[in-house]
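Complex shown without one protein chain; remaining protein chains in place.
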Amino acid sequence: MAPSDPSPHPWAGVIPDEDVAAFSGGDTNLDRPLEGGARPALIIVDMTRAFVDSQYPTGWSATGVPAVMANATLLEAARAATIPVFFTKSWEDPSHAVAPSEWGRWKASQTAEPDPALGPGDVIVEQLTPLANEVVIHKQLKPSAFFGSQLASLLLYEHVDTAIVTGMMTSGCVRATAVDAFQLNLHVVIPHEACADRSQISHKVNLFDLHMKYADVVSVAETVEYLKAGLPGERQ
Amino acid sequence: MAPSDPSPHPWAGVIPDEDVAAFSGGDTNLDRPLEGGARPALIIVDMTRAFVDSQYPTGWSATGVPAVMANATLLEAARAATIPVFFTKSWEDPSHAVAPSEWGRWKASQTAEPDPALGPGDVIVEQLTPLANEVVIHKQLKPSAFFGSQLASLLLYEHVDTAIVTGMMTSGCVRATAVDAFQLNLHVVIPHEACADRSQISHKVNLFDLHMKYADVVSVAETVEYLKAGLPGERQ
Amino acid sequence: MAPSDPSPHPWAGVIPDEDVAAFSGGDTNLDRPLEGGARPALIIVDMTRAFVDSQYPTGWSATGVPAVMANATLLEAARAATIPVFFTKSWEDPSHAVAPSEWGRWKASQTAEPDPALGPGDVIVEQLTPLANEVVIHKQLKPSAFFGSQLASLLLYEHVDTAIVTGMMTSGCVRATAVDAFQLNLHVVIPHEACADRSQISHKVNLFDLHMKYADVVSVAETVEYLKAGLPGERQ
Partner (left out) sequence: MAPSDPSPHPWAGVIPDEDVAAFSGGDTNLDRPLEGGARPALIIVDMTRAFVDSQYPTGWSATGVPAVMANATLLEAARAATIPVFFTKSWEDPSHAVAPSEWGRWKASQTAEPDPALGPGDVIVEQLTPLANEVVIHKQLKPSAFFGSQLASLLLYEHVDTAIVTGMMTSGCVRATAVDAFQLNLHVVIPHEACADRSQISHKVNLFDLHMKYADVVSVAETVEYLKAGLPGERQ
């Protein structure tokens, strides 16, 4: 599968040449084409108001809003290709407060409360609203979409061999989800413009880490090209 | 538990102030003391010849050798405190070649073969040789020490509430192991001098990511202090 | 911990002597006392209207109602001992219909719809209503309370070493949950009157299997005695 002309790597200017060279004699091909299978799924991680919109204390519009646009492009291509689409968001049982054991060991301080006038933040942004047949994984306050969920079972049911992982934050839930997809022996594809983070250096270095070890970090354009070409016309 | 005077953060000079400030209004206390429980375990990840010694194509002595020394200090303190110690290394069934399904989806090229005169690389370095009662987790060619292993069961058996995670590579197996320990609701402690990587920027940014979200990234000295103080004298 | 006079085994009259003798030369002590640790948790599986009440097509009052009473006794003892209590029930996202991938591969036919006048069946029965601080695990249509949930993380957070597993059905979700608790190296205790099933022979033989391999199948009375004695007065 030949890629279109690759865009510059998102980590350009951040990773020194000697750090690239340190990998296995420097013979990893950073410009390699996307390696995907015949049955991809799109997994959109935590693209919620609370992360995308700076009005929420956890939000970051500067990178969140462009990532929404990039995900909308991917989502359109995924639906056109009739591949399975999964969304994640966290979830709290409305019948009781979050127990300390459910909150766990997060280090980030979370003192600021959002303005109640904004409405609930744990809602997937309007531009990416799931369709009725698309499953929303209710994450249990942990980074990986696979941890404490049945995402692996859902992917097995759908005969998925390739996980296209996007969303927020690159250095948190996207990375943890991508690593678990890799550990499950899926091909992992990361369209980088569809990922976002509050820390730009974390964003770039995590994409570098993923590309050197576990995934193909590519452009949205290359991912759309892959979704248009070479997939079976119909699903079993 | 008051820390000794903290050393400079290992990511100093790499993470811009605005990236730190982007976290929850900037009120995360980067100099917070180590938060650990009464029952820590030490988990030393992949400190094998193949990673520590530059004579192997996957090795990196410049940071690997100092990390061996730091781990030796921690190991001595852990044994003195009689806490459980776990090691990891990968493992191949000697009765057959690694199947493609076992190798999985690694992106790193691995063309260079080590010099046969060096002996096997997948051996824990001599300075950190496990004792007979210390369990070696045989990782299945995946980054997290928890994935495809029974490490979670072993920690439950030992009533562990705190994972002290060290080893190589910071941006690979150490991070994946630390994230899973966090997801299992353990306190996670990362003594940074005992971790090493081939990429220095990945090393530093991964430590920053871990410290901001999932773990306390501290010095070896602060970790030793924790192991000496405040632990129950005897184990149940 | 000396047991009170043990009740007859629930499988008496069903398991032939030669089947008992087939285990390791017949030297397993079937009347051994309950072996539990210092930090038990009570896990009440799927004690919902839909299973307990024969008015629902999946319900079975003949054994369900006595099991409710037995669980109420255990729940009172657990709360008095201030040990963690967990409940499970299945859960469907009210915002969309269950997808085929979420339903999975169940063999049981499920043609009959409950009478709408009965109200929702997936509600824990009134006599066992969870308190605000007790976590309800929302199972994802799979038998084990550990599968696709974060129950293991919750138990680690609470330093649990012993799982007291009860509920319905003995041969389904109770067994699968007990096996996973065993695999996680917890002591497993099954108070048999607090478990129920539609098939009486499955109930009895599953209790036998669990007792011979993975758990201590004991009476509710012996379990209450254990909860009253020998536990630390306070939790850390």
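Going in written order, the chains are labelled A, B and C, and every chain counts its residues from 1.
Basically, a residue touches a chain if its C-beta (ideal position, glycine included) is under 8 Å from a C-beta of that chain, and two chains touch if they have at least 3 such contacts.
No experiment lies behind these values; they were computed from the predicted model shown.
The chain that is not drawn here is touched, among residues B:Arg39, B:Lys142 or B:Arg175, by B:Lys142. Listed residues C:Thr48, C:Ser144 or C:Thr223: the one in touch with the omitted chain is C:Ser144.
Even with one chain removed from view, subunit B keeps its contact list with that chain: residues 84, 93, 95-97, 99-102, 104, 130, 132-133, 135-136, 138, 140, 142, 147-150, 153-154, 157-158. Interface with the hidden chain, as seen from subunit A, comprises residues 38, 150, 152-157, 159, 161, 183-186, 236. For subunit C, the list of residues touching the undisplayed chain reads 14-16, 19-20, 22-25, 27-29, 57-58, 60, 101, 104-112, 142-144, 147-148, 171-172, 176, 179-180, 182-183, 185-188, 198-202, 205-206, 208-209, 211-216.
We adopt the following convention: only the chains that are shown with their structure count from here on.
Taking the mean of the C-alpha atoms as each chain's centre, subunit A and subunit B sit 25 Å apart. Along subunit A, residues 101, 104, 142, 147-148 each make contact with two or more other chains.
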